[in-house]
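Sharing a structure here in structure tokens format.
Heads up, one of the protein chains got dropped from this complex, but the rest are sitting where they should.
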Amino acid sequence: MTGLEKAMALGGHFTYFITIFLMIAGLFIVIARGNLIKKLVGLGIFQTSVYLLYIAPAKLVGGTAPILSDAFTVYSNPLPHVLILTAIVVGVATLALGLALVVRIREAYDSIEEDEILDLDAAAQPGVQEP
Amino acid sequence: MITPEQAILASITVPLAGALLIALARRTPNLREGITLATATTLLACVLLLLPVVMDGARPAVSLFAVLPGLEIGFKVEPLGILFALIASGLWIVNSLYSIGYMRGNAEAHQTRFFVCFALALAATMGIAFSSNLFTLFVFYELLTLITYPLVTHHGTEKARDGGRVYLGLLMGTSIVFLLPALVFIWYVSGTTDFTSGGILAGKLDPIEIMALLALCVFGIGKAALMPFHKWLPAAMVAPTPVSALLHAVAVVKAGVFSVVKVIVYVFGIDTLSAAGATDWLVAVAGFTIVAASVVALNADNLKRRLAYSTISQLSYVVMAAALLAPLSLIGAVLHLAAHAVGKITLFFAAGAIYTAAHKTEVSQLDGIGRRMPWTMGAFTIAALSMIGLPPAVGFVSKWYMLSGAMATQHWWAVAVIAVSTLLNAGYFLPIIYRAFFVAPAHGPHDHPHGEAPLLMVIALTATAAGTVLLFFLPDVPLTLARQMLNL
Amino acid sequence: MSLASHLPALQVVIPLIAAPLTVLLRRRNLAFAVVLAASWVALAIAVLLWLQVAEGGTISYAIGSWPPPWGIEYRVDRLSAFVLVLVSGIAAIVLPYSRASIEAEVPPQQHYLFYTMFALCLTGLLGITITGDAFNIFVFLEVSSLSTYVLIALGRDRRALLASYQYLIMGTIGATFIVIGIGLLYLMTGTLNLADMGRRIAMVQGTRPVLAALAFLTVGISLKLALFPLHQWLPNAYTYAPSAVTAFLAATATKVAVYVLLRFYYSVFGGSQVFEQLPMQEMLLLLALAGMFAASTVAIFQTDLKRLFAYSSVAQIGYIMLGLSFDSQSGLTATIVHLFNHGVTKGAIFMLLGGVALKMGGTSLARVQGLGQRMPWTSLGIVVCGLSLIGVPGTVGFVSKWYLLLAAFEKGQWWLVFLIVASSLLAVAYVWRFVEAAYLREPRADTAGVGEAPWSMRLPTAVLVVATLYFGLNTAFTVGSASNAAALLMGGLG
Partner (left out) sequence: MRNDLVLRVIAKLLIPFILLFALYVQFHGDFGPGGGFQAGVILAVAVIFYALIYGHVDARKVVPEPLVESMMALGVLIYAGVGVAGLLLGGNYLDYFVLDPNPVQGQHRGIFWVEVGVATTVSGVMLKVFYMFARRGGGDE
């Protein structure tokens, strides 16, 4: 395989690279950020990468939506799209719930930084809280 | 007329029902104690009903239900079991009389809990005595540990808590870590855990495996107090004296050595073990325990502690005799079960009586006490003779058999151990008797005039002392049962 | 009657319909009645399904009459029927209990919300168990998870909010990992039907995406089932959630996740393949052991009973996974039977602790001093369940441990036998911390006059405590079902 062919093969997989990048970036944000909102943002990016993982292989270049018509013969696979529609809804619900929790956490603690909140808890009940 | 099968079930359910009634009668102490005595008497009646049946050679059995396929809760009365049941139920009556006197004499708290747990412990003991397979035995063995825990920690003090931790930790720990794997392995190898004459493991394992499995079983039965798992016995001394008597003489330690004998005879089989030569190490360990515990007893000033180490030593007699695998020594082991039971309970009764009447716990305080408490110390003396192995007490008979067995199999180490330990026994019991009767009482600041302990206690300890002598002259029942166990 | 043939659909639909009804009714008594009825009907259906499966084998139900593998299939086999009985049974027992419990722990205007979320959570858990479609598992998983987050956040303590948030993050990551795994499997096999996937995977066996899918699924599901060291969310969530929620979750949520893992390992990948191509056996064994010892040790040093038993849950999940790592008939039987047994025991414990929290005003060890005098029955119940955690014979815990030991012997791994029993000793240690506090210390003065919890809480709790003992003595149902299910899994699709 020549270098060019290798590059072509890699290029053909470019959606996967995007997917993997988003996945890792999202996960990293979730882990590395202490801000509760930013964590949710990371979570959103992470979930979005999965949408891509499903959708990208299902799309045929030149394919259309699978609506019965004599004019078209090449269709994209509709099933992943439908699945991801569901996944998106789930993602939205998760995000909404997460944000709602953050709002209430802020009302309860007056902070949305995880370490500050843990400190507050530890201060409130010494000895009970642990890492 | 009730059938033997019903009698078996009754021996388990009568103490259970008794416990329930005792709990219900908690507001009227006299009724409560009446129920205790009535339950104990009924239980003895049930066991006595079974005795002639077993002596005639019948082996009544009841199978309740299977927990797992091939693993059932079942009961079967065989000679060793009926003997153990007889000892336990007979001594329970005496112990109840004594307990009533002790608990009232010392104004102990939580008396209802005490009597309820006592009855439950007896139910578990009966379950152990009559179990038809190792699994049932294991179940009741664990139950007995749990039920006696509240008795050990009865006082609820920091000391009681520590004692309870050691007690539970060692007994539960050994049974879970050693006995349970052994049980599963036996079941895995042979597909059954039934106690069968001649054992169930014949030809299924090689000698090394048999030796390892035996070690798991013997150390797993922590109640037999083989060193190094003996610490729970002295730790459990924090309990009130009637409990110590129950633990050390009747239910718990006897359940331990009883289980060891049962496992050796009915699970491994004498022939299998002697063919594999798997018990030599056990003779050595038990012999070491006998001597070492006696040496510790020699140096203990606390009377109950001295008795505890004496118990550890005496229990190992039974284990060693069983491990010798000679018919004569096994008869000795069975007889010693009975002999030690009546003897040791007398000693504890005496210790409790001294505490109740004179509030003395140390050997060094006992100068001249025999003059104030002649009955108590008289009984103590007879029991001590039995422990040493002198006539006219039953300890002589059992030691005789063990010694004969050791000589017959030419285990000179065992012979030496028995000889040395007899000297040691004498060494730690005779000084007490000497102090009690022949040393003039020292009039220390803590001394106060006192007579005998409450009447109920004196009756109880006199009765068991009489039993010690009686068994010397009439050892027929235990001997017959022991021979039956060995199919002689 | 055709209704019998629609039981698989009704199993999920009835709690699903109950959820919006509670919102429409809004009155908390009505909501309670509706969800209670739904959960009892669900239990009845689960039992009927179990009977049907025991008699006639696996049931397949095509949703919308679209035949599998094209449509979504509900599939009830011996394993799922057993888990369905567990989940719906616990729900049916916890619900009557929850009424008095949340009365004290949740603001009144949110009561109907509790019942809604409870019904949704039940729907999700039953759905996960019954569905034969990979993506459907994810959807139901999220239905149950989202409602769980809300349920946890209903807790009185403000730390419940953070616990819920942490669980949300961890749970979502786990669920997303699961979707990635499912996606990769779908790409490789072209089907979402689990049974179909199991057949087609032979063609792509050992390819890299399939192995990646295995890894993603294992990690994702392990997050959900709180396998050590992915258990971080669990102690906080269990500690700060309302008592009824903790009881329900502890008994069902992690168990259903284990079910999902079994499903994927054995029905999709085929057990042997999982254990041959990646060192799963060693890995699971190691994590299970680490969990058993680490979590038990941490449990010993807890000062709050809810937290103590939450860590104990992590340790017990170690046992469950240990059985799985043996990849043998007895090992799987141990896993499945412990799934049930631990569910019953832990459910009972957390229900008892709910009563304690209600009456004593907390569950810290310092507060429950002298519980044996204040609430003798409750504290006896905790002791009984504690003994089951230790594995004392006569309790359900013993049965599980028996099979675990048996499986270890079959593998000839003596050292493992001793590790298993040694970890029981740690259980003795943490259970005895409670026993000593409850029985050997004098009660605090500020708990004077405290009595037992109300009957509406005690009766359901008693049912579970008695079940802890009953199934320890009569194992026909539990071990019978579990060994059948294990045989089914070991034999492939069956």
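By letter and in written order, the chains are A, B and C; residue numbering begins at 1 in each of them.
What we mean here is this: a contact is a pair of C-beta atoms (placed from the backbone, for glycine too) under 8 Å apart; a residue touches a chain by one contact, two chains touch by 3 or more.
Keep in mind the model is a prediction, meaning the values are calculated, not measured.
The shown chains contacted by the absent chain are A, C, with contact judged over the whole complex. Within the whole complex, the absent chain has one touching residue among C:44, C:62 or C:380, and that is C:62. Across A:10, A:60, A:74 or A:96, the residue that sits in touch with the chain not pictured is A:96. Within the entire complex, the positions of chain C that touch the omitted partner chain are 2, 6, 9-10, 13, 16-17, 19-24, 26, 61-65.
Although one chain is not displayed, its contacts with chain A can still be listed: residues 65, 67, 85, 89, 93, 96, 99-100, 103, 107.
The rule is simple: only the chains that are shown with their structure count from here on.
Taking the mean of all protein Cα atoms as the centre, the chain whose own Cα mean lies nearest is C. Farthest chain from chain B (centres taken as the mean of C-alpha atoms): A.
Between chain A and chain B the centroid-to-centroid distance comes to 68 Å (mean Cα coordinates, whole Å). Rounded to a whole number, the gap between the C-alpha centres of chain B and chain C is 44 angstrom. Averaged C-alpha coordinates put the centre of chain A at 27 Å from the centre of chain C. Residues of chain C touching chain A in their complex: 135, 138-139, 142, 146, 149-150, 153, 158-159, 161-162, 164-165, 168-169, 172-173, 176, 179-180, 183-184, 186-187, 192, 303-304.
Touching chain C in their complex are the following residues of chain A: 23, 27, 30, 36, 39, 43, 46-47, 50, 53-54, 57, 79-80, 83, 86-87, 90, 93-94, 97-98, 101-102, 104-105, 108-109, 117, 121, 127-128.
On the side of chain C, the complex with chain B involves touching residues 387, 390-394, 399, 401-402, 405-406, 409-410, 417-418, 421-422, 424-425, 428, 432, 436, 439-441, 472-475, 479.
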